[in-house]
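One structure is given below, encoded as structure tokens.
A single protein chain has been omitted; all remaining protein chains appear in their positions.
What follows is chain A.
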Amino acid sequence: MKTRVPSLILGRLFIALITLTIVSFAVFFATTLLPGDTATILLGQSATPEAIAGLRTAMHLDEPALLRFLYWIVGLFQGDLGTSYANHVPVATLIGGRLLNTLKLAGLTTLVSVPLALTLGITAAMWRRTLYDRIVTIATIGIISVPEFVIATSAVLVFAVYLKWLPALSFTYDVNSFSGLLRAYAMPVITLTFGVSAQMIRMTRAAVIETLNTPYVEMALLKGASRPRLVLRHALPNALSPIANAVALSLSYLVGGVIIVETIFNYPGIAKLMVDAVSTRDLPLIQSCAMIFCVGYLLLITTADIVAILSNPRLR
């Protein structure tokens, strides 16, 4: 049988590429719509009109927007993210370390939250309508309902202020030992895990329960299969695609949406960098950060779609 998987995956990647192009367009033109003239901002209120005009020419600001967009895109492809307006440092240097920090935090949170959420979601579905399922469901709804900053500040209050187990701020430079790593990341990771797991648990539970209601699971039950076997062998493989999507959507939040956690724990990540860039109207920095968020998001969603394609035997 001819397999359609390669062409489907190629098609999906192509769509991702088109999305990225549209997004880069949107990012560029949305940032140029920000109020204020860049040259005026850079030179300050007291600059002479001649100086401003000179700077505009030097920065190509007097050229058509479409042309500037092309310059920017070509620069991106060459790895030139531009120079920060605020402190004249190449944007790549500014972002580099921060991105690594964010990826570290996101990676650790993923390592903790995904296995935890999948286990809880699957077991809750397995023992549906039992006390265990009720507790998991109520707990996840409770956690979804509490805003992140409440969880973060309570964690600081309890673990740092009263118990004095953990530092209130994340000292990322002191992570050479395992205990140091644990101390630095424990609270931000726990806070983020709370936030992203709840959705994954609920979606996993729903997806598994839906497949548990199918005739083929009933058939397996009538073959004498035990409950874990029903769930792991029969329900889960068919629930993979919705679960992968739920995981991707939840994790995409870790790339760009962790500003509250970064602020509260004073963690030097990329979200905080972008907010700082907005307050200083540092356009190249904003654009680069926005692009990074979009790429991260697209990567996750595309991966989830590819998992869905691969897990469907009808396409193999």
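Here is the rule we use: contacts are C-beta pairs under 8 Å (C-beta built on N, C-alpha and C of every residue); 3 or more make two chains touch, one makes a residue touch a chain; residues count from 1.
Here is the rule we use: contacts and distances are computed from a predicted model.
Peer 1: Which choice in "Indolepyruvate oxidoreductase subunit beta family protein", "Membrane protein, putative", "Aldolase" or "ABC transporter ATP-binding protein" gives the name that UniProt lists for the one chain left out?
Peer 2: "ABC transporter ATP-binding protein"
Peer 1: May I ask which residue of A:H60, A:R134 or A:K223 touches the chain that does not appear here?
Peer 2: Residue touching the chain left out of view: A:K223.
Peer 1: By the contact definition given up top, give the residues of chain A that touch the hidden chain.
Peer 2: 1, 214-226, 229, 233-234, 237-238, 311-314, 316
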